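Every protein chain except one is present and positioned as in the full complex.
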Amino acid sequence: MVMIETKAERMVINLGPHHPSMHGVLRLIVTLDGENVVDCEPVLGYLHRGMEKIAENRTIIQYLPYVTRWDYLATMFTEAITVNAPERLANVSVPRRASYIRMIMLELSRIASHLLWLGTFVADIGAQTPFFYVFREREIIYDLFEAATGMRMMHNYFRIGGVAADLPYGWVDKCEDFCNYLTPKIDEYERLISNNPIFRKRIEGLGTIGQDEAINWGLSGPMLRASGVKWDLRKIDHYELYDELDWEVQWDTSGDCLARYFVRVREMRESAKMILQALKALPGGSYENLEAQRVLAGPKSEWNGPDYQFISKKPSPTFKVPAGEHYVRVEAPKGELGVYLIGEDSVFPWRFKIRPPGFVNLQILPQLVRGMKLADIMAILGSVDIIMGEVDR
Amino acid sequence: MLKFLNKVGDYAKEAIQSAKFIGQGMGVTFDHMRRRPITVQYPYEKLIPSERFRGRIHFEYDKCISCEVCVRVCPINLPVVDWEFNAEIKKKELKSYSIDFGVCIFCGNCVEYCPTNALAMTEEYDLSTYDRHELNFDSVALGRMPTKVTEDPFVTPLREFAYLPKGAIEPHAVSHTERRAGKRPEEILEESGNIGNNAE
Partner (left out) sequence: MYTGIDLQQALIDVLMGFGLTQGVAKVLWMPLPMLLVFLVASVLALVCTWLERKVSAAAQQRIGPEYMGPFGVLVPLADVGKLIIKQDIIPAKADPILFTLGPVIVFISVFLCYLVIPFGQNLLISDVGTGIFLVIAISSIAPIGLLMSGYSSNNKYALLGGLRAAAQSISYEIPLALAALAIVLMSNGLSTVSIVNQQADYGILSWNVWRQPIGFVIFLISALAECERLPFDLPEAEEELVAGYQTEYTGVKFMLFYGSSYANLLLAGLLVAVLYLGGWELPFPIDRISDWFGISKNTPWWQIITASLGITMTLLKAYLFIFTAILLRWTVPRVRIDQLLDLGWKFLLPIGLVNLLLTAAFKIALPNYFGG
């Protein structure tokens, strides 16, 4: 058979840093052969603010307002890891109530992050409408955050030894309302998205990561779980009081973008379930109940006991990071968020290394998109779920 | 031939399935068309900032003891505390105090750690000016009372989710006078059956 020999010049195209679907300021240098991707090289650093260096000359108190700028969509997690690191180094205990409040906040934050991921992911494939729907729900979460912490995104709520303030009046009731409201909404998204033939065709079998591969690349979070590894730090590290709640690790085996979608959607449902449980099990119940019981039982009541505090002891502005070093991690919505902290018994940490999940997960992108179509870059990138604030720090 | 027909049949089934699911999706979007818009028509409607909202900082000159704790806990050491030691009364005398809200990130650390509560967060959030230097508030500007959404006759105030009555999701749907979620102390007492105890 005679074949017409075609040899096209390859085109190098620069996606980003200002491109509609580059999730902030990621830059991809893509080599195209027609519509096919031959090579892809991510360029990072457009949002680098020296977060680790800043930490080295701030006290933990001073540094806390900064951390929400790493991953600005899962803000509670960055705060959690920033207080967990010195907390464990200094052996500060956290009251049970504080721990429950933290869990509720973390799971709300996880839902918020996954919701926004859902919106952008589907928008990356071309459907704009779910983006607006998820904002509707996310707005409610942020209203709840605002009522409890004073700000919608930059909470500055976690403190060494607990949280900055107790939950406000009526908050528990409204949070419950939200969880009950969320599940039908997720059903609605699924009706809109999950079975859509175009969505399925675009996503199914795309960007498949095998189990070994996922582990070898150091992936974490939904990226890892979608590849058939049942690895959730909440179950593995037993931090906070997650063991007291009844929940399952959500995972999938196929390892493609669709699996990642399903893992995240199921995680949202699971988180809503966990919050409902945590609200029930919250030691002392809602704020109004706790206060009423305290007044009722007088000054020497058990209600003033350590379990029912929102913070064990307010950290002094000169809280010293003890000498020593360790690595602390939490299961953020994007994966394993870790901090490697070296203290030398001074108010400033000597080293504050951040291990952002997005940065590590992003590594696999060039390998995944090679040989795919141009449009698949967006779908795969969307399914990785990166936040440049955290990747570049 | 049969194989071919089977294939055609499968194909047709798939096409019908696709049409069904696209229809299902359109059902969702179509259903939204009859729902009430959830957007807040700023600036005609405004959400009432929550009680803990961290807006512009209010400063009370007379309460300040010039201890500079606020400077030390601020991530960027922002507040400018200008004081002089008065030898006569053996105390620090505050000469001027200022915070530049063009730089402040409203983290609230200064307010949280101020020993005399001279600082407080207000609900004022619309601070924009044409000149960024106007955002550098001195002690007089810091001492002004905040503007309130609820007191503006041109604005319909809406309550945020956490302040709505139990079960309500949408601020447009409820009157702003309705009682917010959460029990009152007497209700809690009644529920716990402790009314007798209370009397002693």
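The first chain written gets the first letter, and so on, giving A and B; residue counts start at 1 in each chain.
The rule we apply is simple: contacts are C-beta pairs under 8 Å (C-beta built on N, C-alpha and C of every residue); 3 or more make two chains touch, one makes a residue touch a chain.
In this text the structure is predicted, and so the values were computed from the model without any measurement.
Taking the complete complex into account, the chain left out of view touches A, B.
If you put the hidden chain back, the residue from A:T59, A:S109, A:N156 or A:N196 that touches it is A:N196.
Of the listed positions A:T129, A:T183, A:T208 or A:S312, the one in contact with the omitted chain in the full complex is A:T129. Looking at subunit A, the residues touching the absent chain are 11, 13-14, 19-21, 35, 122-129, 132-133, 136, 192, 196, 198-199, 201-202, 373-378. Along subunit B, the points of touch with the absent chain fall at residues 15, 22, 25-26, 28-30, 32-33, 35-39, 41.
In the analysis below, only the chains that are shown with their structure count from here on.
If you average the CA atoms of subunit A and of subunit B, the two centres end up 21 Å from each other.
Remark: subunit B residues 17-18, 21-22, 24-25, 27-29, 32, 38, 49-54, 69, 72-75, 105-109, 112-113, 121, 160-164, 166-169, 180-185, 188-189, 192, 194, 197-198 touch subunit A in the complex.
Within the complex, the subunit A residues that touch subunit B are 58-59, 61-66, 129, 133, 136, 139-140, 143-144, 146-151, 154, 156, 164-165, 168-174, 177-178, 181, 188, 191-193, 195-198, 286-289, 291-293, 295-296, 317.
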